[in-house]
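One protein chain omitted, others in place.
Now for chain A:
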């Protein structure tokens, strides 16, 4: 094949100034290189979707709500009416007698735990370099998160002021 031989000759003689011919022209077009991110037959059908974008958005939306919920919580528990002095079983019983504060605390629990868990997931992904370490740290995180969210939810819903 003369085409191939011409190309090879041109390639091999690239250092020689006397043989300075163009490698490719209209009759000898350059080979097409596949775009690096093109979908091919080997690309998995199910891609990862836009999970990371959704968590990114969740961090911002939950963050705005948490600013109100958490700062309100701090104001009531640690600033107003004597600060931490007043806190005790009777104080908790008084607040959870109202569905409003039950819903407030429930929303705060779920949003703060999910917001914090996703934040820590990002931190683990950033700093745990070994695959195994990263995997098990995240498993530990997920188990602890599910346990804490369920425990807190159970406590809010089953609270009994007359436990004694």
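What we mean here is this: contacts are C-beta pairs under 8 Å (C-beta built on N, C-alpha and C of every residue); 3 or more make two chains touch, one makes a residue touch a chain; residues count from 1.
To be clear about the criterion, contacts and distances are computed from a predicted model.
The listed options are "ATP-binding cassette domain-containing protein", "ABC transporter permease", "Succinate dehydrogenase, cytochrome b556 subunit" or "RNA polymerase sigma factor", and the UniProt record of the chain not shown names that protein "Succinate dehydrogenase, cytochrome b556 subunit".
Of the listed positions A:23, A:71, A:97 or A:146, the one in contact with the omitted chain in the full complex is A:71.
Although one chain is not shown, part of chain A still touches it, namely residues 60, 63-64, 66-67, 70-71, 74, 78-80, 82-85, 87-90, 92, 109, 112-113, 116-117, 119-120, 123, 144, 148, 151-152, 154-155, 158-160, 163-164.
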